[in-house]
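For this depiction, one protein chain was excluded, whereas all remaining protein chains were kept in their positions.
Up next, chain A:
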Amino acid sequence: MSGLAIRAGWQNLDAAAAAALPPATGVFEIERGGAVTHIGYAGARSRFGLRGVLGERVAEEPGARFRAESTTSYLSRWRELLGAHLAAHGALPPGNAEEPPARLRPIGPRGATSR
């Protein structure tokens, strides 16, 4: 596991797991079939932070898993997770490919797994 990865373990994305998250800003990853499909954040304008943002995704992502990390540095941490994924896999997760952050470069060792 890369030292940059979210340390929390993967959980099934369901209403109970989302409701147990803190109503705080932070970052999260969504995984399906062993591959990260989206890296997101709950920013200061989100309603109820990680709890609210992931709660809204429960219906959209049946069968998915997630892991999350509460942080006030959500934008730089989000950028770091995307950069680590880019370094490990050579591309962004499909859910981030359409709107990548500006000028993102790989972060961390090339080819290292971010899992």
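Everything that follows uses one rule, which is that a residue touches a chain if its C-beta (ideal position, glycine included) is under 8 Å from a C-beta of that chain, and two chains touch if they have at least 3 such contacts; residues count from 1.
Here, contacts and distances are computed from a predicted model.
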item: Listed names "Xylose transport system permease protein XylH", "Monomethylamine:corrinoid methyltransferase", "ECF transporter S component" or "Medium-chain specific acyl-CoA dehydrogenase, mitochondrial", matching UniProt entry of the absent chain; value: "Medium-chain specific acyl-CoA dehydrogenase, mitochondrial"
item: Residue of A:H38, A:R51, A:R65 or A:R79 touching the missing chain in the full complex; value: A:R79
item: Contact set of chain A toward the excluded chain (per top definition); value: 3-4, 43-45, 71, 73-77, 79-80, 83, 101-110
